[in-house]
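The complex is shown incomplete by one protein chain, all other protein chains being positioned as in the whole.
Entry: chain A
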């Protein structure tokens, strides 16, 4: 009797094991396909983006602009690129959202509610240029893996928030603080809750700048969900991955932050230049800080045909990471001669600058208008691709548009 019961139990046990496998597969496999509320198939509607924006990836969502879409002086949401490393958090509760500051180099751990951040500290508003470190990756040869951004992973919106340095001063920071790292509510692609999709940061010098914000408004409204609602770190002029979205924690570290995508080869370039395709050891890769000088012709759209004798008015933006752009030029003869553009001062430090020019063409034919910015240290954009690097970052080669005079 006992033996029979034992056999029966053993049978049930192994059946259960099989059913167990079924249940695990049954519930986890569709999960992979399960569209979250946010992973709905129409990203343009879902994120309120213009239909001319280009979807590079839908899991995670990565969407870029085209040059002519970036013509506004201040980038509206509908033309702002989306770069996600993980899945957009769901069910955000703004009322109960908190930011916890901790780490080896805080004098005490402290948690703020969003309301406390807004009421306790002075609010500031800046126009801040955010460019993805991998903007322009698609041009590298040999190619680098990852999202193949062309030119549209850049924006300059108005950000409102409190200074990170004011909040850190309230918490109390030890003298040995070296770096901060952010923590956020987004979900790792594997859905493993113990993995962070991305947790990057910045050295204290960048953290202490007056333009480095804990922002809760973009262009005067709540930050759109895809751009970090309800709280985003914004560090203009640096790879946009430093500007963590949906943040709920900041670690003040006594060493360089070692969160996800801080180590290995992520957001790093070879410390010393390498030949195209060369292998680079992890320890020979250095963290990208300020982005390089760059510009975009946002008007007209490439492909304009105009009548002989008519002048072409061009305009666009130029930016140089931490620096200001001091000179803007264009060429219609592949760099044989360069002419100056009118260049405006930035609205504030780390905002992109606007340029314009009126171009006369000597005769009928095919032209390319090339634009070249030079920063305040005399460094200009290259016409060819800049130094090859394994992950395809920092392509600041001159932008150009095709023109026909008929």
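To be clear about the criterion, a contact is a pair of C-beta atoms (placed from the backbone, for glycine too) under 8 Å apart; a residue touches a chain by one contact, two chains touch by 3 or more; residues count from 1.
Basically, contacts and distances are computed from a predicted model.
J.: Determine which name in "Phosphate transport system permease protein", "Succinate dehydrogenase flavoprotein subunit", "histidine kinase" or "Monoheme cytochrome C" the UniProt entry assigns to the undisplayed chain of the complex.
T.: Its record in UniProt gives the absent chain the protein name "Monoheme cytochrome C".
J.: Can you work out which residue in A:134, A:249, A:300 or A:346 touches the chain that's missing from view?
T.: A:300
J.: Using the touch definition from the top, which of A:169, A:286 or A:383 touches the missing chain?
T.: A:383
J.: Thinking of the whole complex, not just what is shown, which of A:254, A:313 or A:342 touches the missing chain?
T.: Within the whole complex, the residue contacting the unshown chain is A:313.
J.: Which residue from A:145, A:281 or A:363 sits in contact with the chain not drawn here?
T.: Selected residue, touching the omitted chain: A:145.
J.: Kindly note down the residues of chain A that lie in touch with the hidden chain.
T.: 4, 7-8, 11, 14-15, 18, 22, 25-26, 29-30, 32-37, 40-41, 55-60, 139-143, 145-148, 189-190, 192, 195, 300-306, 310, 312-313, 368, 383-385, 397, 400-402, 404
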